[in-house]
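One protein chain omitted, others in place.
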């Protein structure tokens, strides 16, 4: 396991202002706020920017996707070893915007492990979480697709689902970390997530489209630091 | 159109020894041989290495894949604008190891154009080439999937198909460049390709698994230079 | 070519009331109206109902999908020969709700031809139509995805696109028939489509969710008969 816990993950997705030099500038801001507040931040930039951000900041970065491939043929595929070489410490599997077959989830977890990447697998429900827990990934991201890009944080709307999720994890894969996402938009959401027992939380649009990302990140950093 | 013609494309795919610092070292060798021989080389590394090679060499690089997405959501997708920012001058669409829907081919060509990337579309046959020519991509790569990773160069086995392909291009999309691939393994193959009228050719396994890549690239560079 | 022209196609999709005995009853109504009005109707039921409707009515039926497979392995795939044996006279390729790769479009057209099925390929635009026309399918269905399940018939909103589409067909694949769809909801829409020069038109939701399908089909049947 390479990612620090607890943490708040900033997910760039493909949002304007998050790639190339803009993305690096935002990453440096995140890095600075992390140091100021003492809260751990981790970052998921686009694949072409992994090396740039990993080499220019101390933020742990992980890849937003990975393919179930080994060295050799496979034009255009994301090879775990090449992601690791570029500085990624993990990779996301089965994101709601990029679904994987069950067979690929298993293979991707194995390939990530072989390449030294944390395997982070996204699931929609407690049941889907239990299914993936059978493979003992490094992290399960519990995120209901309908909450993504909204401000309806599951921590507020369905806290009992988070509690059931954590109980399931404790029961079936106690070494696996739990992150919760989808609609997390504010420091109070983050606080509530940690109070419910998660190991990590994070956001995409709430951060990168915020009016004042620096202030928001500062408030979140304080909460993460106090959860440590 | 950003790529120089005529050229020989080296395709790294996921072959061992082609990513990270190894891939950069090979790219520098290719760059040096290009300057020594006067032949144009272009390179297709993995996506995490685009920026590294584009910033450390003068080789034109292009992305091995691209997604039909625009800025915003789209976790894990390859955004044309982010590829261009990393230094890519083009992107490959519909590779035999990564097939696209017809709808996506059309959208990807449009998105590449908007982001300033050359759109390079792979096809299997003269008929499929004619289909894609309707969208007037920057380059058509004519490659028969069964020839990939073999030494059965289409230039030797089916030269008449290359001639038909070029006649089709002249007829339907005269501005589109034609590259031929699949089994091209030696300087004589490259010479024959140019004699048949192609604008470019290239190889993956023949180069990156060659016993003496430097000598092979040198011989090819001479042929490319003489085709200019 | 097995389908009669001109015709109006009724597309069942998965709408309630269109499978099993309900679907057969509606098919018999369509058959009767066709005979009464003299207008040709053709029907696209679900695959499990092809044989039922083909054997119990005289309507030409075609399959809503087909796979690019040959006899042998291929669990769950739709084999052209098995569809033909069940009574289908054609099959739909590249529907907007079921996109195909360009390579599969080519293979599916060939496999349909070998099995004696009309190949009906859906496209979104004149440019995509031109691309597929390179393979000379039996029928091109021109349907803009955004119009599907609406009442914004392209015949009313963009008649010039239909004219350009037909000119493209005349120019590149004169043997291929043109059907237009997407938002066709009334007899006047059908009349306008034929006046613009199409060989066929059709609808799904407008028919199967109509308040009085029998009256609507009767009006359409009259228009089709007068277009013959």
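For reference, chains read A, B and C in written order, and residue numbers begin at 1 within each chain.
As a working rule, a residue touches a chain if its C-beta (ideal position, glycine included) is under 8 Å from a C-beta of that chain, and two chains touch if they have at least 3 such contacts.
Bear in mind that the values here come from a model prediction, so they are computed numbers and not experimental data.
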Checklist entry - Since one chain is left out of the picture, which of the remaining chains does it touch in the full complex? => result A, C
Checklist entry - If the hidden chain were put back, which of C:35, C:77 or C:215 would touch it? => result C:77
Checklist entry - Of A:62, A:135 or A:194, which one is in contact with the hidden chain? => result A:135
Item to check | Contact residue for the chain not shown (choose from C:7, C:95, C:144 or C:191) | outcome: C:95
Checklist outcome for this item: Omitted-chain footprint on chain C covers residues 11, 13-16, 19-20, 46-52, 63-65, 69-79, 81-83, 85-86, 88, 92, 95-98, 148-149, 204-205
Item to check | Positions on chain A contacted by the hidden chain, ascending | outcome: 94, 96, 99-106, 123-125, 127-128, 130-132, 134-135
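The criterion applied here is as follows: only the chains that are shown with their structure count from here on.
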Checklist entry - Over half shared or under half: which fits the residue numbers at the contact of copies chain B and chain C, same or different? => result same
Next on the checklist: I'd like the Å distance between the centres of chain A and chain C, where a centre is the mean of that chain's Cα atoms.
Outcome noted: 45
Checklist outcome for this item: When centres are defined as mean Cα positions, the distance from chain A to chain B in whole Å is 34
Checklist entry - Taking each chain's centre as the mean of its CA atoms, how far is chain B from chain C in angstrom? => result 39
Checklist outcome for this item: Residue ranges of chain C touching at least 2 other chains are none
